[in-house]
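Quick one: structure below, then a few questions.
Complex shown without one protein chain; remaining protein chains in place.
Moving on, here comes subunit A:
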Amino acid sequence: MTTLFVLSVDDFRPLAEVAGKDPDVTVRRRGPYLEVVAPGSIRIDRDAAGCRNAVWYSAVAAVKDGRVSRWDKSELVVEPTGAEG
């Protein structure tokens, strides 16, 4: 499962909230993190998350079984890969 971790603080929580609107995505709390999990890609629209530049580009805490394939002005996309670590 593609997994994106964001820290559960006010700045980064909106990313998990936006990602969680996709019915294939599950958001759960793991320690101080929000764990965003999907069988396929995780896509987060920047406007929907409403983050300013520096928050947007510091929002990814960690990625499991996936890789960031796009992280630009408009979208963050985490694509599935095989397990790696």
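Note that in this section contacts are C-beta pairs under 8 Å (C-beta built on N, C-alpha and C of every residue); 3 or more make two chains touch, one makes a residue touch a chain; residues count from 1.
The working rule: contacts and distances are computed from a predicted model.
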Hidden subunit of the complex - UniProt protein name among "Glycolate oxidase", "ABC transporter ATP-binding protein", "VOC domain-containing protein" or "Molybdopterin-dependent oxidoreductase": "VOC domain-containing protein"
Residue ranges of subunit A at the interface with the undisplayed chain: 3, 5, 7-11, 13, 16-17, 20, 26-35, 52-55, 58, 60-64, 67-68, 84-85
